[in-house]
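For this depiction, one protein chain was excluded, whereas all remaining protein chains were kept in their positions.
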Amino acid sequence: MRISQQVSAHDERIVLLHFEGDLNASDCDATSKIFQDIIDSRKYFIVALMENVTFVSSPLLGELMGCKLRLVEKGGNMVVVGLNYDLRERLIQMGADKIFQFYPDTHTAYNHYHWEYTQTAQVVNITLPPKLQSVPAVRRFIAGIAKQKGYTSRDSFRIETIVDEIANNAIEHGDTSQPEITVELRIDRKKFELLVRNKTLMDKANQLKYVLEANKETAQTGDTRGRGLALVKLISNSINVSIDKSGTEVKITKMREDS
Amino acid sequence: MDTQIELQISDLDNVPHGKLIKFMGDLDATNVESTLDQVTKLIKEGFVQIVADFRNLRYVNSTGLGILLHFSKTAKEKSGCFKIANVNDNVYEIIEIIGANTLLDIYDNVEEAIVSLQARR
Partner (left out) sequence: MESQSKNVSPLGVSQTGASPAGEKGVSGYSVSLPSDLEYIPPLRQFVAEIARVEGFSKKFCFRTEIIVDELVTNGILHGSQDVHSSVIVSAKFEEGSMNLSVQDQGGTRQNLENLKHAVYSPKPPSNDKKKGRGLVIVQMLSSEIKIDLCENGQTQVHVVKTRDPDEKQPQREKLLYESDL
C-alpha cells in the first residue's frame, strides 16, 4: 500500500488521501497513524482517492471505518472517490456503503461537501427572450433543480408556481422593447431565492409593487394576475420589489419546508 | 440525488436464475451508480439470466450505455446473459451510434427475449 496526502487546493479544510495498490491488514497501523496526524492538524474532512487501489482487506476497511468515526466525532467526514466497478462491488458486499459515501470523481465529492457543510448557495442564471411560451420550460427547469437538490415534491411544486407567476408577470407587463429577462436562482440546503429582472413600464411596476407588498392576501375580483401574485405571497416567505430606471427586480425567498 | 430512474425487479417464470428488470425513467451520470449496485447485487446472487425491459426507459446517455455493456459482459462471464427488450427509437439510435447494438442482445419485446432464454437451456 502507498498513501500520499495533500491539502486540497480548493479548500484548505479538505485533505486528499491518495491510496494505491493492495490495502492489506498489515497496513492498519500505518493508516491509523496517518489519520491521527491529520486530525491533530485540525483537518477533519478527508477525500480518499481509490482510483489506483487494487484490493481492500476487511481489517483495513474496518480501520478506515474507525478513522471515519474519529472524523465524524470532530464534526468532519470522509468520503471515497474513484472506485472501479469490481472494488466498489466488493466494498458494498462488506457493508462499506452503509458507512461511506462513494463518489465517481473528486469534483462531485467537493460539490456534496459544500452543499452539506457550508452555507454557500449555488447560483443559476437564466437569460431568455420575453416570450410567454418559454415560461413553462423555465418553471419546470427550476422545479427540476429543486427536486434534484433534495427539496420535497411539494416544495418543488410551489417553487414552480412562484417561477410561473413571476416570470409571466415580467413578460406580460414588461416593456415590449426589452431584449431579454433574467431569472436568477440561488439555492442552498435551507432556502431558495428567486430574482426576476426585467424592464417594466413604471406604472405597471408600481402596480406590481402594490400587489406584492401591500398588506393584502387576495386580489380584487377579476384581476387574474393579481390573484396569481397573491398566491405567490401565500406560498413564499418574503417578497421584495425594487424599481429603478434600469428595470424592476422581484426577489422571492422560500424556506425549504423540511429544513 | 438520483430521482430519475426506477428499477422494478420480478421473477421470470420458467427461467431458472432469471429476473426481469423494468427500467423506468432516464439512465444517466446521476444514477448509474445506484443502477449498477442494484443489478450487480442480482448478478452476485446468481440471477444471471436477465431481461431488461426498456419500455419505460425514456433516455440513456453514454455513461448509462457504459454500464449496460458492463452488465452484459459480467452476465456472460458467469455463463448468463443480459437481454434488452422494447427499446424506443431514440434510445436505439444512441445505442447504434456507439456500435453497442452489435454487443447487446436486443429484442423487440420481452416475450421474444424470454423465449430466447428458454431456448438456451
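So that you can tell them apart, the chains are marked A and B in the order they are listed, and the count of residues begins at 1 in each.
To be clear about the criterion, a contact is a pair of C-beta atoms (placed from the backbone, for glycine too) under 8 Å apart; a residue touches a chain by one contact, two chains touch by 3 or more.
Quick caveat, the model's predicted, so the values are computed rather than measured.
Annotation: of A:Asn52, A:Thr127 or A:Ser153, A:Thr127 touches the absent chain (contact as defined above).
Among the residues A:Arg70, A:Arg90, A:Lys149 or A:Lys191, only A:Lys149 touches the chain that is left out of the figure. Even with one chain removed from view, chain B keeps its contact list with that chain: residues 1, 4, 26, 28-30, 59, 61-63, 65-66, 69, 90, 94, 97-99, 103. Mapped onto chain A, contacts with the missing chain fall at residues 10-11, 105-108, 110-111, 113-114, 122-129, 131, 133-134, 136-138, 140-142, 144-145, 147-149, 177-180.
Rule of thumb we're sticking to: only the chains that are shown with their structure count from here on.
Note for the complex: chain B touches chain A at residues 1, 3, 29-30, 33, 36-37, 40-41, 44, 70. Of all residues in chain A, only 85, 88-89, 92-93, 97, 102, 104, 147-150 touch chain B in the complex they form.
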